[in-house]
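Removed from the display is one protein chain of the complex; every other protein chain stays in position.
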Amino acid sequence: MRKTLMLSAVSGVITSLFLFGQVMAADLKIGIMVPTTGSEATSGKDMENAIKLAAMEINESGGVLGMKIDTMTGDDACDPQQGTAAATKLVSADVAAVVGGYCSGATLPTLKIYGDANVPFVIAAANSTKLIDANMGNAYQINSTGFDQTATAVALFEKQGAEKIAVIHQGDGYSEDLAKLTRDKWTEMGKEVVAYEVVNKGEQDHSALVTRIKSKAPDAVFWTAYYADGALLIKQLRQAGYRNLIAVGDGSNSPKLLEIAGKAAEGVYCFSNPTVDYLPAAKDFHANYKKTFDQEPDAYAALAYDGMKLMADAIERAGSTDQDAIIKALGETTSFTGIAGPVSFTDKNTLARSNFVTLIAKDGKWTLSE
Amino acid sequence: MTLQDILLQQLANGLILGSFYALVALGYTMVYGIIKLLNFAHGDLYMIGAFLGFLVLSVLSPLIGDSWVGIMCSMVLSMIAVGLLGVLIQRIAYQPMLSAPRLSILITALAVSMILSNGVLAFTDGEYLAFSTDLGYEGLEFGNVFITYTQMVLVGAAALLMSALYLFVHRTMYGKAMRAIAIDKDACRLMGIHVNRIIALTFFIGTSLAASAGIMAGAYYGSIHFFMGFVIGLKAFTAAVIGGIGSIPGAMLGGLLLGLLESFGTQIPFIGTEWKDVFSFGILILLLVFKPTGILGRTEIERM
Partner (left out) sequence: MDRLDSAAPGNGDVAGTGGPLRWLESQKNRLIVLTFLAGLAMFLPLISNNYVLEVMTNVWFYVMLCLGLNIVVGYAGLLDLGYAAFFAVGAYTTGILTSHFGVNFWLTIPAAVLFSICAGVIIGGPTLRLRSDYLAIVTLGFGEIVRIIARNLEITGGASGLIGIEKPSLFGFEISQISHFYYVFLLLACLACFVSYRLQHSRLGRAWQYVREDEDAAEAMGIDRVAIKLYAYVIGAIFGGVAGCFFAAKMTAISPETFMFQQSVLILLGVVLGGMGKIPGVIIGAFALVLFPEVFRDLGSSRILVFAIVMLVIMLYRPEGIWPEKKT
């Protein structure tokens, strides 16, 4: 019992320090929710940088409604549990609005928290179709969803004259979602999905799977998950003598894929969200980003930057920081054009047009196809 | 492809995968045989081997290129380095725990495993590194079955290492001492065998075999990652148990069997790739429950 008491005392000290560590601030406070630790930290920090850059630019040109933007980051660590903690942290700090959202899995449970608090939320990158159902009306997705990617993918397969396709995912929410949508759409069109497979994360040897796929002789193989395992699969497919089309989803849009797969990746197609490399309007942004942070912007920087600019635009149009007014203004967006293109929303709060582009690997680099 | 072709190709796939499993399983079985420790860190030493090999190769490649010569040189160097690391770990973390309760040493091993993998995570920021080599895709075609030269060399190297180990354990005095310690440590001490030295030697050999598998996997698959040791560590342990833990031929047999089971498993309807791991772990659990001594293991009277 004595020890219990001493321990409680120690834990009390820790806890109270933790409690009093919370401080408040003023101005127009905008929350950033991205993973800044964990496996996706690189992409998350990149988005955080881009949002901060946008805020800095807005502040330099006079701020929003005369107020300076003050950002505050909540780290979701790409994990649902930490995501809820991050969202509550932002909501308790009374942020006027939130921009961010990279991992769909971590963003999903936060929608309820932002929804209950009626906080306007621009989801910059996360694009699982599950987010649409969980949206309580206050969140807007400025990245095209899995539906659009499926449409782009299916169009490519058709154009290339494929009849039988194989779809492979990695057993996580994002890649399974995309794989299912593609499978259903392809069968709906009266064509055949000869293999629908899953690869376990972290496994290196896919030879058994490759043999199985090869024996089904598909005209196209679609990998819906991430670059690391995708590179291994591509390499082993080519090694085993599979010569037909291979396409990968936006999770595999990384130069690392080409580096790991080497010459096996030549001619692989990739569906990608608009990244700065392929956006003519992003030249200034690219230069500013490099100057400010001394590094190259990553895949989702452009969308994150647009998200912040869109939010500021909506607050200006709303004319106040009233949450309902901002949400209404976001929904009525018609004339906003970001560096990734014009933004307007469907009645489900998703981006009205598809922003997917098709890339092809050429000489060890991703280049626009067509 | 006809069914026969598919099965033959899966046989080849299974043998290649199985030789990796066997190399890693050997370390598990040797360490377990001699000090009855389930070395959770073994899979991570495989990973460290791949990373060290990568480092050495990137230093050496301007001199000797990154083809077979370069890979072999960096393999030998990283095997020695990782073997020494294994001995160090044994001395620091396991030696003081040998008389402690079983639970304590298991947790210690788990802590070592986590330190290794998370240490590499901190160093590499969780990035996948591209292990680029000069190995080509040329190979021989047997009917519809295609095997690259790289794959043949890999299986050959694994077989060579395993037969060297077998000869070492069965034909030398050191090997005899190892086998003796596995049976009765205290009697060995009385007979004048340097028990601690032999245990260190066992760790050295076991971990350097894992390292050799690590660097071969890195070069063959083309990427390395801090978490790459987890899955194979688990699979290799399964292989060691299938063969009978503590038995060296058992580990080789178990590795090949597991590789084949997994390859053919993906061809079985309703298992496919989705249920493949449930299938492997299910076999492990059933085996442990009904025949915990494995195929070649000795029956133990001792109860723990």
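As written, the chain order gives the labels A and B, with residue 1 at the start of each chain.
Everything below uses one rule, namely that a residue touches a chain if its C-beta (ideal position, glycine included) is under 8 Å from a C-beta of that chain, and two chains touch if they have at least 3 such contacts.
Here the structure is a predicted model, which means the values were calculated and not measured.
Looking at the complex as a whole, the chain kept out of the display touches A, B. The chain that is not drawn here is touched, among residues A:N59, A:T88, A:N118 or A:T358, by A:T88.
From the options A:L28, A:I51, A:V64 or A:A77, the residue with contact to the unseen chain in the full assembly is A:A77.
Counting over the whole complex, subunit B has residues 36-38, 92-93, 96-97, 100-104, 106-108, 110-112, 114-115, 118-119, 121-122, 125-126, 230, 234, 237-238, 241, 274-275, 277-278, 281-282, 284-285, 288-289, 292, 303-304 touching the chain that is not drawn. Although one chain is not displayed, subunit A still touches it through residues 2-19, 21-22, 36-38, 41, 75, 77, 79-82, 84-85, 88-89, 91-93, 105, 108-109, 112, 116, 128, 130, 133-134, 169, 171-173, 175-177, 180, 198.
Keep this in mind: only the chains that are shown with their structure count from here on.
On subunit B, the positions that touch subunit A within their shared complex are 1, 5-6, 9-10, 13-14, 16-17, 20, 125-128, 130, 132, 137, 146, 148, 217, 221-223, 225, 227-228, 230-232, 262-263, 265-267, 272-274, 276-277.
Residues 39, 41-42, 197-200, 202-205, 207-209, 211-212, 214-215, 217, 227-228, 231-232, 235, 238-241, 256, 259-262, 264 of subunit A are the ones that touch subunit B when the two sit in their complex.
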